[in-house]
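Before I ask anything, here is the structure I am working with.
A single protein chain has been removed from this complex, and every other one stays in its place.
Coming up: chain A.
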Amino acid sequence: MNWLDWLNTFFTDPAHRSGPDSILNRVLEHLAFSAEALALAVLLAVPLGLLIGYTGRGLFLVTALTGVARALPTLGLVTLAVLLAGVGDTAVLLPLTALAAPPLLVAAAEGVRGTDPDVRDAARGIGLTHPQTLFQVCVPSALPTLLAGARTAAVQVIATATVAAYVGLGGLGRYVIDGLATRDFPTTVGGALLVVLLAVAVQLLFALLIRSASPRAARTVHTDEPAGSPALSKDSI
């Protein structure tokens, strides 16, 4: 049997069509874990990142965290979380959140820091308060960067949420881990493929979001003369 036959076996198995072990159910479980972890990470990391980026204080944290995300041993964290919190949702949420938080924090901080200083100066100078400057000027300008960070976080979380099955929870990891345990290769390969497809789909979704959040002018064709050129007709009278 080659892997195409395995996939055929996997996708035609009636147990994968409906019921608790159906593909739809596993995908939804997987997405639910991931979304929960991502939402928690957003709540924790984004406000802190925005504040760090706006005030410029605590930037060392950003620098330190930039490298941490990749080095994080997820399986180790899951084991640790199970030892600390027992088997259950928390044991999965903790490591996934820890995985998602650094890219979000870094993106929020860098995005806000990247706001054009002249624009920030003008905002303060015409009478926006600090919170107004942050939310009306810096956050919109940070949005593409922030979404790019969220994309990295989301893809990593979806890929890693497979470990949820390791501590007895559902999701696409069930196929992978159960398949390995019972030497049921069709199930393992099918599950792995689904994880990849899900990650790619989320990646594409974020690409669309980022596109729609980018400054509109950058996407439209300039209809008049570019900045700085002599606008003879209007400006020279």
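Note that a residue touches a chain if its C-beta (ideal position, glycine included) is under 8 Å from a C-beta of that chain, and two chains touch if they have at least 3 such contacts; residues count from 1.
Heads up, the rule we're going with is that contacts and distances are computed from a predicted model.
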item: Hidden subunit of the complex - UniProt protein name among "YCII-related domain-containing protein", "Hydrogenase", "Acetolactate synthase small subunit" or "ABC-type quaternary amine transporter"; value: "ABC-type quaternary amine transporter"
item: Contact partner of the left-out chain, one of A:Thr63, A:Thr90 or A:Thr129; value: A:Thr129
item: Residue among A:Val42, A:Val62, A:Leu77 or A:Val137 touching the omitted chain; value: A:Val137
item: Where the missing chain touches chain A, by residue; value: 116, 118-119, 121-129, 132, 136-137, 140-141, 215-218, 220, 222-232, 234-237
